[in-house]
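These notes are about the structure you will find just below.
Here's a slice of the assembly, chains where they normally sit.
Lettered A and B in written order, each chain numbered from 1.
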Amino acid sequence: MAVLLSQINGELNGKLVGQPDLPISGIASLKEATKGCISFISHGRYQHLLKDFKGSALIVSEALQGFVPPEVALIVVDDPYWAYARLTQFWRRAHPRPQGPLIHPSAVIHPDAWLDSDVEVGPLSVIEAGARIGAGTRILARVTVMADVIMGKRCVLHPGVVVGADGFGFAQHESEWVKIEQLGNVVLGNDVELGANTCVDRAALGSTTLCDGVKIDNLVQIGHNVHIGPHTAMAGCVGVAGSARIGARCTFGGGAIVLGHLEVADDVHVSAASVVTKSIKSAGQYSGLFPLDDNQSWEKNAASLKQLHALRERIKSLESQFQKKASP
Amino acid sequence: MAVLLSQINGELNGKLVGQPDLPISGIASLKEATKGCISFISHGRYQHLLKDFKGSALIVSEALQGFVPPEVALIVVDDPYWAYARLTQFWRRAHPRPQGPLIHPSAVIHPDAWLDSDVEVGPLSVIEAGARIGAGTRILARVTVMADVIMGKRCVLHPGVVVGADGFGFAQHESEWVKIEQLGNVVLGNDVELGANTCVDRAALGSTTLCDGVKIDNLVQIGHNVHIGPHTAMAGCVGVAGSARIGARCTFGGGAIVLGHLEVADDVHVSAASVVTKSIKSAGQYSGLFPLDDNQSWEKNAASLKQLHALRERIKSLESQFQKKASP
């Protein structure tokens, strides 16, 4: 079902250049757009794609407006990527998926769980006793929300998510592991999103806490008693060990690992596959990953790396020998 | 239930050396085979195990045939490992597991999903609206196939798989994350296999595509708009970030990470735990992982690594000082 360009602009509050009643039948990327499609350009590095643009309308910044072929209708905005995000939300509302009952009859919800208004629970999900779920939260198919988990409003939990499983807590006694019952819970703020098959463990004592606006991708592990500040985002396959305390507005690239019992300041950005082994006290970008190389070069360099400390000593020795010779 | 050696050879099209009506009661590895078992030897490095072989029959290449004790019956083939693969398939057909209905009654299948003939859907799996599933595909227990996902023939989805969850797409606006609705879908070709708890995200726009014959192990994350060429295989715990475009016949070792928006050529092999940070333009083996060491040595070398660039400068300086002294 097509919508009119003017309707779209009504959502985005941009400046419409072109025919307001142009029918828009789809959203597509710059490269894949065809007649009837609207697209967006978010960065100057895609400018070279504009001359071959086949779509009918474009969301664009003032700076790039001049590079668009004249036959293309425009919505000119300050932040085209943000406008695109809002466009997708409008599009979803205008093209809703077939909707069954909010609570799917196959979901298993304990009578002692409490769900606020408009909570969605997908097929074959489980909500255990004592869980409390805020208004407008969407729990999709095959999710487990365990006992006493508390979550705010407008959260989204994708399929396979497990919130509130036991943290990994054992005391070692005579070479065996003695279970520490995990007596705490999990608290999610508002607008938290958890990706498919992601796990957030309950606290040993107290709470594991994800503050408002935290966004977590798929297959991420959040250990017990972790605290994640507002609006921090983590890409897929990240692991955060127990009792780590992570600041606000941080980002973690895919596969990053954060060790336990440490602190990460606000506005820290950790690159993919990097390992946080100590507390990070100031904002910035941090990295630590072995650069990829052809296998043969890697083998040579990796072998040398195991002697790096010895090489450093040899350099030191050369320097002091040279020094001695140089001085009379 | 035993099968005759001649029946097995009928499947493998080898040269049978020994008694055709020898009853074979099981398949076992070279080391664990006992009387009645058939085994296989796929590589010369296992030749030393032949003299103690306790089984009754062996799949072997012509080259290694001479090292097998004379009392062992043989099926001589060009590629014993491939023959072993076909033998396991024959064995499974000859010893089928107890079979219930193709569509388990506890599965939740939306009436607007379309399943071709002979599609299997295991207990407690969910198939959402608009999904289209090709003939002979097996969806095992507790799988989620989300809206509008398309898959080909003879795919296998193991328990816990989630295909078509939202990609991780947000636009940052005033320090908060604004959801980009993921309007695309996922397309799997024929003969695609996805391991337990693996996730393949739907595209933001367009499709996330896994071509024919792609094999993915457990706990792998495939981001939105990724494209994986035919017959590429990925071991467990791999993560592929959004919009990466991966060629045909590649392999990725366990725990490898591929960053987003890059290209990997055909026939590229990435070692375990290595991180692809840039496009790879030619076939070959690539690696990038820190070599394991005893902790004390690692600590010294890791500390030196943080000064490596400075060490390089010191070497350069030594070289130039030496040069100066050497030249008159």
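One rule holds for everything that comes next: a residue touches a chain if its C-beta (ideal position, glycine included) is under 8 Å from a C-beta of that chain, and two chains touch if they have at least 3 such contacts.
For clarity, every value in this text was computed on a predicted model and none was experimentally measured.
A.B. asks: What is the total copy count for the complex if 2 chains are drawn?
C.D. replies: Result for the total copy count in the complex: 3.
Going forward, only the chains that are shown with their structure count from here on.
A.B. asks: What is the distance, in whole Å, between the centres of subunit A and subunit B, each centre taken as the mean of its C-alpha atoms?
C.D. replies: 25
A.B. asks: Can you tell me which positions in subunit B touch subunit A when the two form their complex?
C.D. replies: It comes out as residues 108, 110, 112, 124, 126, 128-129, 142, 144, 146-147, 160, 162, 165-166, 168-173, 175-183, 197, 199, 201, 204-206, 219, 221, 223, 237, 239, 241, 255, 257, 259, 270-271, 274-278, 280, 284-291, 293, 297, 300-301, 303-305, 307-308, 311, 314-315, 318, 321-322, 325.
A.B. asks: Show me the residue ranges of subunit A that touch subunit B in the complex, using the header's touch definition.
C.D. replies: By the definition above, subunit A touches subunit B via 27-29, 32, 79, 81-82, 84-86, 88-89, 91-92, 97-98, 104, 106, 122-124, 140-142, 156, 158-160, 193, 195-197, 213, 215, 217-219, 231, 233, 235-237, 249, 253-255, 272-273, 289-295, 298-299, 302-303, 305-309, 311-312, 315, 318-319, 322, 326.
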